[in-house]
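First the structure, which I've put down as structure tokens, then a few questions once you've had a look.
A single protein chain has been omitted from the complex, and every remaining protein chain is retained in its original position.
Let's look at subunit A:
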Amino acid sequence: MVKRIVVGAHYGLRDWIGQRASAVYMAIYTVIFAIAALTLPEMSYEAWSGLFSGGLMRFLTFLFFLALFYHAWIGVRDIFMDYIKPTGLRLALHVVVLFLLFGYAGWAAQILWRL
């Protein structure tokens, strides 16, 4: 490949909005979760798993984790773009982080639907 600076990937806006939207959702979820957790009748495993037995709470919580992972993906990618200069290494790190986050999403689902 010829050694020239290439830019113009024509993306960025979607991620920029996505990062903000996911932040708003996480903020709202944090309030919902805090209220739900504080109004638990008692701090026991039964009450705790009862909180997540409803389909809506499970769905909202899973959505929270997806928002968190999407938010983290953009943030971590930004850090790599700033500090990791060799393109091959950057690509490899991107792939590793993506696999990790997909793994975490699956893991989060498994935990939520097991509770």
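The rule is short, and it goes like this: a residue touches a chain if its C-beta (ideal position, glycine included) is under 8 Å from a C-beta of that chain, and two chains touch if they have at least 3 such contacts; residues count from 1.
By our rule, contacts and distances are computed from a predicted model.
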item	value
Listed names "NADH-quinone oxidoreductase subunit N", "Tryptophan synthase beta chain", "Succinate dehydrogenase iron-sulfur subunit" or "Signal recognition particle receptor FtsY", with the criterion being the UniProt name of the chain not displayed	"Succinate dehydrogenase iron-sulfur subunit"
Residue of A:I17, A:L40 or A:A92 touching the missing chain in the full complex	A:I17
Touching residues on subunit A - with respect to the absent chain	5, 7-17, 78, 81-83
